[in-house]
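Sharing a structure here in structure tokens format.
Note that one protein chain of the assembly has been removed; the remaining protein chains are unaltered in position.
Chain nomenclature is as follows: A and B, assigned in order of appearance, with residue numbering initiated at 1 for each chain independently.
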């Protein structure tokens, strides 16, 4: 198609210099280094590969789902035209139309955010990891709302006042920045390994070029993870559009100012969540490391 | 919990919030001691909170809590992942979050001190995080440090040279330090102190009081409470020239800010 196939905002979102607090998180690497299980390039490579295959994949799925929910392209259609069909495509409307669509869909989305956030909670057994994820999500959303102001991001902050999980904030920010779900998934997969890699460079004094070589070797896995995540999200998106967003849009249409502090977000649908089937790969060692890190007397990173 | 509640996240609006004071400087120069001194000196007259940026976990925060100079709940620690300068300059998100969390929990506040992790001479605070900043040096680092300059030394709103009591022992010439600092700082104030000998660092506390007063004056229309400001007026500080208490005599000024108004 003729639409641009790449979005430069993706580079900003994935850049470790994005001022969103990411530099303070090692994704379990500091605890693994303290435990001696990550100590050199081969053990770091294994750590990164395992992290990507588990929490990286789950993060990519949540980010893709959040991006699909938030992308004005997904919401600008009417309730009768589910957006699932173009979930993986771009085709952005004009900025003005985006603004109108975003404002309209923001109210309809509140239930969608709550539901997706609950799915992230259910996939994060470790309280330390949940807290780290929410702190990062809160900081990212704070930053993103200033860089890419959008009613959709305001709505996410409102729906999850304690701080949305990081991949959800990342996906929503990607959507607000005009990225496609697969790009959001790629950014999530990428940051799931770059954070620990950078931390290992600092803590172990590894050759930064050698570590970047490891990351380069992971590039095909990152791409595969992103496309797996995008494919996994499509059925859930169709369901959430019909069960959560469309009714929300109808409410917003009948009561234009319904999106206020006085109208609490609708509670999640009592039926099975749209995102129930998303991957839920667990990494028991990361859970144990996250909890051990929290109790360490000496730590440089938040997580 | 409406959207309006989150609006202050959108813009770094200075109105109706506490002055954010950054305290930076090299490792060991006495940032934490100065922070503790300011809490001692100002804790009764100003509503305070502190964010520390420890290199290691919560050591500085724990030091302050143990010192008993401030309600421990009002001290928050931020981990900086080996990069203390990043957390105050390039990526201030975690510090902003800590500051705003303290303001939400204990606000309204008059002053939030953000103490950086020990770093080098190039580390300064982003204007997005700190409204004013103090850079702390100590004489044992050598009397050439002010001449060497660097953004911290040259651009901080106040340069504090600490540990003057050690000057004879390390052979540091305070007159040289004073002259060199004045040369690179284009009139911005310099204060000499020894927090160890003078645990309330009165001259610095007085400068901070003046700055807080000026801030409240400037932004008061969204700052309805009148609490504590009468105190600062008593010092007759010109809000626009807090450096009036600064001096360049090369010797620590005896404390004279003891007339604290009880709250």
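For the reader, a short list of remarks on this structure follows.
The rule we apply is simple: a residue touches a chain if its C-beta (ideal position, glycine included) is under 8 Å from a C-beta of that chain, and two chains touch if they have at least 3 such contacts.
Keep this in mind: contacts and distances are computed from a predicted model.
This figure omits one chain of the complex; the name its UniProt record holds, of "3-isopropylmalate dehydratase large subunit", "Methylamine utilization protein MauG", "Urease accessory protein UreD" or "Transglutaminase family protein", is "Urease accessory protein UreD".
Touch with the chain that is not drawn comes from one residue among A:126, A:198 or A:239, which is A:126. For the chain missing from the display, the contacting residue among A:54, A:70, A:143 or A:191 is A:54, taking the whole complex into account. Which of B:15, B:66 or B:105 touches the hidden chain is settled by the complete complex: it is B:105. Interface note: of A:149, A:235 or A:279, the residue touching the hidden chain in the full complex is A:279. Residues touching the missing chain, restricted to chain A, are 28, 32, 35, 37-38, 43, 46-51, 53-55, 118-119, 121-128, 130-131, 134-135, 138, 162-163, 268, 270-273, 276, 279-289, 291-292, 294-295 (touch as defined at the top).
Going forward, only the chains that are shown with their structure count from here on.
Note on chain placement: the centre of chain A and the centre of chain B lie 37 Å apart, centres being C-alpha means.
On the chain A side of its complex with chain B, the touching residues are 17-26, 135, 138-140, 142-143, 145-146, 149, 154-155, 157-158, 161, 199, 202-203, 260-262, 296-302. Against chain A, the residues of chain B that register as touching in their complex are 1-6, 9-11, 55-57, 78-83, 86-87, 90-94, 96-97.
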